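With one protein chain withheld, the remaining protein chains of the complex are depicted in position.
Take a look at chain A:
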């Protein structure tokens, strides 16, 4: 970043393609052995390689929260991390929340509160609410709003999403 020999786009010796390597990911309790190029984001590994398409790609730049999932119980943006850097961690996506046919209480609450319209942001919102509970830092309604601000909803379902989060905190429904 601050090196005099690497201004801007200077491209120095590139490795020859393809440079894929074994990557082990533990997703929703199942261990997967993959061959991935190092530049594969966790989001792309899930969607393109494991075909777990519940986690959505909105911006691919950390700005929308559609790709939110849980790593060791905490929320992250899966578009801004490399799959190869998330090995041996417990990754939970929206696909891992229900128990058989029984929805996770936060999933059910999204239906009960009519907290979505097109549904594109919803998997990220659901994981974010569960992360919010797990992280244990929200004490007030203002805290909830602030700590949920990383999940953008183009349909504007915010009022009902906040209701879900509030209820989840009251019931303490994490993972």
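Assorted remarks:
Everything that follows uses one rule, which is that contacts are C-beta pairs under 8 Å (C-beta built on N, C-alpha and C of every residue); 3 or more make two chains touch, one makes a residue touch a chain; residues count from 1.
We adopt the following convention: contacts and distances are computed from a predicted model.
Note on the omitted subunit: UniProt lists it as "Xanthine dehydrogenase family protein subunit M", one of the names in "Transketolase", "Xanthine dehydrogenase family protein subunit M", "Ion-translocating oxidoreductase complex subunit C" or "ABC transporter permease".
Within the complete assembly, A:77 is the residue of A:55, A:77 or A:93 that touches the hidden chain.
Note on the undisplayed chain: of the listed residues A:22, A:38 or A:156, the one touching it is A:38.
The chain omitted from view is touched by exactly one of A:92, A:107 or A:128, namely A:128. Those residues of chain A that touch the chain absent from the view are 1-15, 17, 19, 21, 37-39, 41, 60-62, 65, 68, 74-77, 80-82, 84-85, 128, 131-132, 135, 137, 145-150.
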